[in-house]
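The other protein chains are all here in position, but one chain of the complex has been omitted.
For clarity, chains are labelled A, B and C in written order, and residue numbers in each chain start from 1.
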């Protein structure tokens, strides 16, 4: 793990990159990283995030700045700008069930080939997908999902990179921290090694590549 | 969740039952429950446990008392009695890779049809199993694993049934607590509601059916 | 009592002690208002919490403690948090005893459509598909009709949420059960006759000899 500034971290992300962003309706989203992505005008992004948040909040800022070309999400109903950009074919949107979304990312991070889920069988979601029978029951084969970058928000990070999350801001952050080539983290508090008890660490330090220095943001 | 005595809890388990038992080489195993299973001579058990521990320890006690007919495990090399019973065809043993073991149980608890894993492709483990290609890479389809009972050992349990684990005794306990029809728990400490912080609960209360009263053991 | 209150009060009667319950947004959210704390029901919020409590007093909200719509909530003593893979493991794995969801249409065989109106509303399915596929019991809480048109239809013409039928539909006019794959009228709302229900229901309903009124 390396401690870096916001500018340095975001400068590593090329235009056209695939990025996973933690958060659920903007809760648990690394806001400072997104502000810097907007400032550096990183464009043509393939965004993987549970939802489109709302204008001005969380990944909603990326839609405000029209930086997203592709979106994989479970729900965008509360962001009219994302809806407009989808209907105008400015953003290619893949909407998938939330449990499938979580599990596909987990599979990507855990080296699994995909997920066999009952969710979506017999619905529009099944179109174009392989259906596999196991013990006489049908499941959809949903493929693993990974990204070049994961932008993760933690509550506590220690100097090694161990992370702990608070309340409902945990959501997709831990699975995303396993499913990207480069993991960049903001934390509400950066604390000395040992402050987070071993049993309370959720994301082990070796998974984290960069932590944004708090003095910098 | 209901608080019960050891006797009551084990009396619910019929001969021939399938039971998952937490623990790794006996660490994190509910010893008191196993002692009572032996005392009540529950026989013909289908045991699902990472290993066979050692004679006199953990699930090793079940082999000492020859109560096991079928074993699904990853390693039995440190229990000569289990080895003997396997070689004498007294116990039908299915040895599977440890990551596959963990993931099959997780799939059983999470409503997934199975696991697509690269582990075991091109080895003896692949025999008789479906191989599925995803994006040109081969994976084994390993089916989900469930049991009638899970015997789980926690460090802390609260009056509602929330569980937290300590150090390396966590191991398979959390996944097993999701993958059985009936979940029976022993805990080192039973504590008032609120003592375990929400972010430190690993197994949510609604998953737990019975907790053994500590006065009783 | 308005339509929403009738529905929410009647659904609340379906919850059993110790149940793990997931409430969708809209009418389902109101159900929590009519559940006695003595019942010790656990409410799950699929963004990662079991043990949701009432909306906190002003000034006591925490930005990292919200419901699935992003609104501030509280956590009861004994609450616990978890990541989204675990949250949907609980849902898909059958650990949620009851989910209560809104609906656009339910058809005679219990199929639910509640996530999309082609060419009009495409917000995404969020967690609805997993909830209907995985919860032990699925209850739909919705108005019986919209703009005079029955929402209990012969066959859904909107995209289905799941191939799995729901267990029960509770509307402002009736309770309809879907055991054995057929729609049966179980109860009517106070002051509503069986004939009135049948008149605004497109799907065929089995009607037992006695159809009691809801006791609210």
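By our rule, a residue touches a chain if its C-beta (ideal position, glycine included) is under 8 Å from a C-beta of that chain, and two chains touch if they have at least 3 such contacts.
Model, not experiment: these values are computed from the prediction.
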Left-out chain, listing which of the shown chains it touches: A, B
Which residue of A:12, A:38, A:110 or A:126 touches the chain not shown here: A:110
Among B:1, B:73, B:147 or B:183, the residue in touch with the chain that has been omitted: B:73
Per the touch definition above, residue among B:32, B:81 or B:170 touching the missing chain: B:170
Footprint left on chain B by the chain that the document does not show: 24-28, 50-51, 53-54, 73-78, 83, 86, 95-103, 105-106, 117-125, 155, 165-175, 202
In chain A, positions touching the absent partner: 1, 106, 109-112, 158-160, 162, 178, 193-194, 196, 198-199, 201, 204-207
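In this text, only the chains that are shown with their structure count from here on.
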Whole-Å separation of chain centres (CA-atom averages), chain A against chain C: 29
Distance from the mean Cα position of chain C to that of chain B, given in whole angstrom: 34
In chain B, residues with contacts to at least two other chains: 110-112, 198-199
Sequence positions of chain C contacting 2 or more other chains: 49, 75, 81-82, 88-89, 91-92, 133-134
